[in-house]
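Some chains omitted; the rest stay in position.
Note that the chains are named A, B and C in the order they appear, and that numbering of residues resets to 1 at the start of each chain.
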Amino acid sequence: MFSLTVRDQIMVAHSFTGEVFGPAQRLHGATFIVDATFHRAELDADNIVVDIGLATRELTEVLGELNYRNLDEVPEFAGINTSTEFLAKVVADRLADRVHAGSLGEGARGLSEIAVTLRESHVAWAGYRRAL
Amino acid sequence: MFSLTVRDQIMVAHSFTGEVFGPAQRLHGATFIVDATFHRAELDADNIVVDIGLATRELTEVLGELNYRNLDEVPEFAGINTSTEFLAKVVADRLADRVHAGSLGEGARGLSEIAVTLRESHVAWAGYRRAL
Amino acid sequence: MFSLTVRDQIMVAHSFTGEVFGPAQRLHGATFIVDATFHRAELDADNIVVDIGLATRELTEVLGELNYRNLDEVPEFAGINTSTEFLAKVVADRLADRVHAGSLGEGARGLSEIAVTLRESHVAWAGYRRAL
């Protein structure tokens, strides 16, 4: 099984609902360093997993929808705790949609799985992995 | 599949038995940077994998039993090579016990797997992964 | 010249005023990984730069005043762009005050300089260095 990973980042504000979150119930923020990993069983005709240029561009575009925002005010996240693990799924699902739409190139249709990790600090990170 | 990872560390002394270990047969030491990763298929009611505060506290407590010690003198490790990979299992098993005992919260009962990595340097690390 | 560095972090929300900041004029957030470095010409009687336990505790306390907050609503930062470089100075100055107040121990009075670096992502960081 082959994989290719590209890294980018976002800087967002948000707050959480629920006693479990302690002081993170207050409006605060985070830099999420985002790693998107694409998996496939065999390489494509160019001997790669996916075009790294397209993968980087699409990751940046997906992140651009979230970057420099207060996630508490994003309508589709209303009433939702935008936890690191939840956001990993949001990014993975949106990348999956773009793979299916052909935005990562025709060769990307051979991808089998996508995994996204969001690093919120040097001591904590979360991830989500799904089939394509 | 979702995951959440928290990081902490220990500083221990130990020695190994067996020619394969070369100079590491002498009493020496290591900083182990420890990453504990918790896996589950679906997020809990708070939209998280596990309470990161509890996960960090429990990891620190598990590591506290080993930290600043000469592992050669810890009775339960008598006659055992406390290799990096062995210690990864010790930490994973003790965290699993705490998950089962409810120390990581009721929501943590939905966890499916735990993985622990111990980084002994910038060029070597070991891990252990098990079901919960 | 000797140095000792300890690392901790904060997660804050803020926004900037000024066209130069582009989309960062919107309310967003950041994780700042904070490195505080203490310098001195000669080691103290314990053969150290400063008590690492006290240095870590004081750094965490200084950061605790900022952590999990919207800096736009902190009265003392009213009308101020809380840039990474500005926050580095805030942390350094507050640590310097604590050194002078004796909170880092009597031995810390021999410190000559303090430097603080705030890493806002894997591709950008800022710092401030001052005499004590």
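Convention: a contact is a pair of C-beta atoms (placed from the backbone, for glycine too) under 8 Å apart; a residue touches a chain by one contact, two chains touch by 3 or more.
Nothing here was measured: the structure is a model prediction, and the numbers come from that model.
Colleague: How many copies of the chain make up the whole complex, given that 3 are shown?
Modeller: This complex, considered in full, is made up of 6 identical copies.
As a working rule, only the chains that are shown with their structure count from here on.
Colleague: Spelling it out: a chain qualifies if it touches chain A and also touches chain B; which chains qualify?
Modeller: Of all the chains present, none is in contact with both chain A and chain B.
Colleague: Counting only Cα atoms for the centres, state how far chain A is from chain C in Å.
Modeller: So the centroids are 30 Å from each other.
Colleague: From the mean C-alpha coordinate of chain B to that of chain C, what's the distance rounded to whole Å?
Modeller: Averaging C-alpha atoms per chain gives centres 31 Å apart.
Colleague: Could you list the positions in chain C whose residues touch two or more of the other chains?
Modeller: There are none in chain C.
Colleague: Mind listing the chain A positions that touch chain C in their complex?
Modeller: Counting only chain A, the residues touching chain C are 7, 9, 11-14, 23-24, 26-33, 67-70, 120-123.
Colleague: Across the complex, what residues on chain A touch chain B?
Modeller: Within the complex, chain A touches chain B at residues 18, 20-22, 80-81, 83-86, 88-89, 122-130.
Colleague: Flag every residue of chain B that touches chain A in the complex, lowest number first.
Modeller: 1-8, 43, 46-49, 51-53, 56, 105
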